[in-house]
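Data block below; observations after.
The block that comes next holds chain A.
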Amino acid sequence: MEVLIGIVQLLLIVILAPGVNAVIHKTKCLIRGQKGPSILQPYRDIYKLLNKRSVISDTASWISRFAPYIIFSVSVVAAAFIPVFSSKTLFHFSSDVIGFTYLMALGTLFLTLYGLDQGSAFGGLGSSREVTIAALAEPAMMIAIFTVCIMNGTSSISEIFTKLSVHPLQAFSVSSVFSLLALLMVAIAESARIPVDNPETHLELTMVHEAMILEASGRDLALIELGSLIKQAIFISFIASAIFPISGLLGFIWYLLKVFSIAILIGFIEISNAKLRFFRVPDFLAVAFTLSVISLIVHYLEV
Partner candidate 1 sequence: MELIVLLFIPLLGMVASFLPKREYAFLVLSGIDLGIGVEICRKVLEEGRIFALSNYLFADSLSVLLILIITVLSFLAGIYSIPYLSAENVNEKAKSKFYFLINAFIFSMLLTAVSNNLGILWVGIEATTLSTAFLVSFYKNPPSLEAGWKYLIICSVGIAFALFGIVILFFSVAPYLGYEADVLNWTNLMSAATSNKININLAKLAFAFALIGFGTKMGLAPMHTWLPDAHSQAPSPVSALLSGVLLNCAAASILRIGNVLGATGEKEIVSNLLIFFGTLSVFLAGLFLLKQKDYKRMFAFSSMEHMGLIAMSSGFGGMGIFAAMFHMLNHAFTKSLLFMSAGNVLCSLHTREIEKIRGLFKTMPITAFLLGLGTLAITGTPPFNIFSSEFLIITSGFVTHHLWAVGIALAGLTMVFAGLGFHVTKMLFGEPSFEGNREVSFIQLLTPVILLIIVLVGGIYMCQPVEELLNDIQNNVLRFV
Partner candidate 2 sequence: MEVKLAEFFIALAVFFSITIVASNRLFLGIKSYALQSLSIAAATTLIASIENISHLFVSALLMLIVKACIIPLLLFYVTKKLNIQRKIETNVTIFDSVIFCALIVVFSYFLVAKFNLSSRVLGFNVIPLSISVIIIGLFIMVTRRKAITQILGFLTLENGIFMAEIASTHGMPVFVELGIFMDVLIGVIIAGIFVYRMSETFNDIDTEKLTSFKE
């Protein structure tokens, strides 16, 4: 039974991932006054790509062959850590945040290696930018996540979820507001969204994520894209689970509500901000870092 709940939760995040992205895109289109593609469009794209053969450059090594699978599977394993409506995730016995964050980092590592391995100019450029962003986002993310752990006295994601869902109101504190804001900013940076990266363009001067996967095609592209989408969904789910979580069936609906409202919020942020110059990205992440440090301070010094 527990395994079944775990599998359902995992599948939910994986299935939801392209949908969340579609909602963000749809929100932006609606605000701009466009009709926008259907919510199902990303699913169709991925289905189409999965049925296509992939082409790999001659200079590529084994990394290029394996990287898409690793990226995808790492994302799926990380998704198995995240509770949606029950603390019984697939890995609830060892759902440690440190393991979780390093799984995410492993995905990023292989993505950058993939970019470098193809031997194209854009790939290397994208990889170097991605590593810079990841290195700057890491401290902010770690401190914010650790603060959440310290607040709840455990480093297990499932236990945090349990504690939060028992007393959702008491668990709220000023400190958690700051850490959630920090996590939201890190999520935006890590999932390559405006103002850090623009997922909709292939402008060589600015692109980060798209540059790395420029050479990918067919099934490889589908796996990498799906992996990134899952990663984004994981971040959003993590934030959603930290805001007044409820377990049970009601919790499921509440979860969907939270995820889609966060997606709409991100849509608003994207539409009202311009993409930052790359040299401004450190400033953006410095804000996230400062917020996470503030949340730590506030947690320790409040009486």
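Criterion: a contact is a pair of C-beta atoms (placed from the backbone, for glycine too) under 8 Å apart; a residue touches a chain by one contact, two chains touch by 3 or more; residues count from 1.
Candidates were picked such that all candidates are chains of the complex that A comes from, given by their letters.
Not measured: the values here are computed from a predicted model.
Touch, as defined above, links chain A to just one of 1 or 2 in this complex, and that is 2. Residues 169, 172-175, 177-178, 181, 280, 282-284, 286-287, 289-291, 293-294, 297-298, 301-303 of chain A are the ones touching candidate 2 in the complex.
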